[in-house]
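Some notes on the structure that comes next.
The complex is shown incomplete by one protein chain, all other protein chains being positioned as in the whole.
Order as written gives the chain letters A and B; numbering starts at 1 within each chain.
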Amino acid sequence: MFWNLPFIAVVVLCLIGLATIVMKKNLIKIFLGITIFESAVNLFLISLGYREGGIAPIYTTAPSIDMVMATPQALTLTSIVIGVATSALLLSFAVVIWKKYGTIDTDQIRRLRE
Amino acid sequence: MKRALIVVTFIILSGALLLIPGLLEFGMPAASDMDDYFLEHGQEQTAANNIVTSVVFDYRGFDTLGESVVLFTAVVGTGLMFRRMFKGEEYEDE
Partner (left out) sequence: MRMSKLVRTGADLLYPFALIFGLYIIMHGHLTPGGGFQGGAIVATGAAIVIAAWAYEDVAEMIRKVTMKAQESAGLLLFIGAAALALGCGYAFFYNVLANSGGLFGLPVAFGPNPGELDTAGVIPIMNIAVGIEVWGGLTIILLYLLSGLKSEEGT
């Protein structure tokens, strides 16, 4: 059970993030669920590239030449920056909704539209 | 009724997601030929000690260009939501 621990952690984090998005009614808590889900996907990307007994792929004063794969780390960097861009736009939407409706409860926002 | 539907969907979804630790093996990647080429020839072709930086900026530089433009677009979109009205100007759809 413990040799696959990173993948089990990915599944647990995915389910926690999905449960938060579906069952909560505050806009900020929904945003936190989205962030947890993105962290789970980034962890999955990095843990796909591990080789047993390998070190980081950097040649400056390296103790050996067996290295892990380098491409998943580059793709995860791009994914993290895109997560930052999505979070900035989500939070600015939440601020504008609060200024216009006076509340950030999704039940009441839906009711105030009529 | 709605709670029961949510619980059943969660059980089916977690059962499907648990195939990931069941089928994948941690520590032995399946296909790593491209990364072996990068680790072997990266230092003589790009003259950088950091192989991850040479993959991000030299071998896959086009993806980094797209990512920079996405970050710029997010800043432009955030600035668009907080505009103020100047004096003597009205919004057209109110």
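Convention: a residue touches a chain if its C-beta (ideal position, glycine included) is under 8 Å from a C-beta of that chain, and two chains touch if they have at least 3 such contacts.
Model, not experiment: these values are computed from the prediction.
Participant: Name every displayed chain that the left-out chain is in contact with.
Facilitator: Answer for the hidden chain's contacts among shown chains: A, B.
Participant: Against the chain that's been left off, what residues of chain A make contact? List them.
Facilitator: 56, 58-63, 65, 77, 80-81, 84, 88, 91-92, 95-96, 99
Participant: Touching the hidden chain in the full complex, which residues of chain B are there? Just list them.
Facilitator: Where chain B meets the chain not shown: residues 43-50, 52-54, 56-58, 61-62, 64-65, 68-69, 71-72, 74-75, 78-79, 81-82, 84-87.
Keep this in mind: only the chains that are shown with their structure count from here on.
Participant: So the centre of each chain is just the mean of its C-alpha atoms; given that, what is the distance between chain A and chain B in Å?
Facilitator: Once rounded, the distance between the two centres reads 9 Å.
Participant: State the interface residues of chain A toward chain B in the complex, per the touch definition above.
Facilitator: Residues 3-8, 10-11, 14-15, 18-19, 22-23, 44, 47-52, 57-60, 67, 69-71, 73-75, 77-78, 81-82, 84-86, 88-89, 92-93, 95-96.
Participant: Chain A touches which residues of chain B in the complex?
Facilitator: Residue positions touching the partner: 6, 10, 13-14, 17-18, 20-21, 24-29, 32, 34-35, 38-39, 43, 49-52, 55-56, 60, 63-64, 67, 70-71, 73-75, 77-78, 81-82.
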